[in-house]
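Showing just some of the chains, left in place.
We call the chains A, B and C, going by the order they appear; numbering starts again at 1 in every chain.
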């Protein structure tokens, strides 16, 4: 549907225009390692369902997945344990509270509202760690590598992992609270360990664009042809991305860009436009809502230019 | 893209299959007049961007818009007062609380989270009633008639209006609360009166399908060719529909059907699929979340068959 | 137990010292009529169980009871309808929320936490208005007059009543909300009308000191010898005063003064020290918590000097 040269040209123009916005936000600092990244880095990648991978900007930049890993762990859990099992542990409704709200959790009988808030994703991590056991992280890395089409395989950035793990009082509070109410069925420290490792997987926008394209292509990686998830899982994951992908700015993003996406505090955004393409952007400075300022702008412009919302 | 005969045949099959589900829900009774409607009524309508109107079932059935009118009043307010003005009074984020939650309102500094919860819609009604004055309802009916392409014009069902108005303690509580905090800038009773009248406008699924198609067509009614809203307003309204259109089941609906929609307790659902079509369904029995049971099923099947989410 | 001359001398000294604090607070202005009172007025009264009434300062000053009327309406309701009936409508636990919080109400299944928050007192007023009918206000005035030992009888300040009634959006919200959930069993406007009239009853500190002494004397007015409430009712009312008498500063006041009391936004505080005396103070400027700044200081000093907390 998209001509690759035109797409390349569009991405180049988008990078040129949006890079200037990187001064408007502020990098995340609560995980110390994130504060060390060069804030001027900017890259955009697009993976079409026809198998083309087009990108622009600092495409060699590597960054940790952070909350974008929640898309992958949800996909994995749905494939391994099934829809009914997964949604007996978490809900699938948007959340009007800050992303790591304990309050919200307690008010709703201790079941996390959806798999993209921290509490929900820790529950998913606990499910995976508890069921699969010692090999869980290896299996997750393999799944991630195949979903992103990474040739050499993905790996954890150990410094980010150490940084996450040692500054995690709030996530620890969430996990102990859920453990006390029976929501988290596996051990706290082992569940958190998997959760932190998943957040610390290092990627580039090319990887994320292919990951998005896999979901947009009903579960089949368009570059490798491998089926990673069922059609239903792709519906479920993109559906949840469309209502709760950008923390407390999910509604605003639905108005502005109108496509399923998931952001991370490292400054990345991964998008999956069903039937059209995967899209990813990276720019570290974040706005108040915890989303990449230049990244949101770039995605919105591309959505408009490519009529990604259907009009 | 859609052949009208195939579409007719698909709607007929959908009605045949889903009509049997009307026994699974329960009609709304808190507005007494709603309880008097025949629960077995069922109709589906589709309006293509090419200008075709295809429908099936009890297409002559008339029902009140209820919360579906919030799509219309938001569109009207955006056109009249502009994006900045409207969103200085309400937010655009999804809400994880029951639709008429006072608690949520108070916890968020008294600004309603979005224009589709009761508090938000009362604020919009107050804005319209306060700015336009005596002729507000007439102007709204005219706007609604043009948006739905209704030939004879739409009108309020007076019995429903009386019923709404006399069983409205909770909406009155919301309005007085917002008045006390300055969120509602116009008189309580006049704001509520317009709100109740808008909820009581009587429509059929054909009207709603055209209304959806107008939004899906970037603001231009595809049957009459008249522009009702700007392109930006159509993005804004469909964006908000996609994250908060089905009360506390908006996430579940995004997974199941994946298209922008707004439901009402009368049992109707209006959908706007950008670049594709408008869709509407009517079946009074509601599930726990306040949404038409057979209606959600019908929309989900049509979304799947017509690949409305893009895949 | 107290020598009246020594008591007179103590009150005079207290007035002399505490009057200087009237500049530290700010008068309530949300009821416009309250803002017109002279902020420098200051009076203290004490009624012993031996029947002596000792007072000092601007003892002729008259002011509206405001929330202090809640002590009286609770006493009346307990006598008329009994403990079980009253506490089937309201709780008796302290409240950690602002005094007119709707949120708190909703989160606790819509039963007000205690009879001293607005919602609880409106429910009590609705109970009285609904059960007694047209003569309710007359009967309440008679009860109040006998409880305070007022010779000429107490009366409503009509200007305060009008002011209350016309600036009551928040109380109206509370009442409609409770009506919608079935907590308020009587008509909203009639319940509120009695509530506003009770708040507008005009008194002086002498009246309040006798009212406190009646409760401190196990229900018998020590000046007239008339029994107004049962012993149990006096326990119940003073018990609730001790844990929730000063809005969000009830704990702080328990530390500072350590005696059962109830404050009102007019600047009055009525105290009932079981087995010892009634005490009342009036000084309009309020602190952040809505309690009279100089009044709290005066009561604390008198509690210390007279060893009212038992040590």
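Throughout what follows, a residue touches a chain if its C-beta (ideal position, glycine included) is under 8 Å from a C-beta of that chain, and two chains touch if they have at least 3 such contacts.
Predicted model only: the values in this text are computed from it and were never measured.
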Full complex stoichiometry in copies [only 3 chains shown in place]: 4
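Going forward, only the chains that are shown with their structure count from here on.
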Chain-level touch network, classified as line, ring, star, complete or other: line
Copies chain C and chain B - interface residue numbers shared by over half, same or different: same
For chain A paired with chain C, centre-to-centre distance based on mean C-alpha positions, whole Å: 57
Chain A and chain B, separation of their C-alpha mean positions in angstrom: 32
Whole-Å gap between the CA centroids of chain B and chain C: 49
Touching two or more other chains - residue numbers and ranges from chain C: none
Contact set on chain B toward chain C in their complex: 101-103, 106-107, 169-170, 172-177, 179-181, 188
Chain B-touching residues of chain A, taken from the complex the two chains share: 91-97, 104, 108, 113-114, 216-218, 231, 234-236, 238-240, 242-244, 248-252, 254-256, 258, 273-276, 307, 309-311
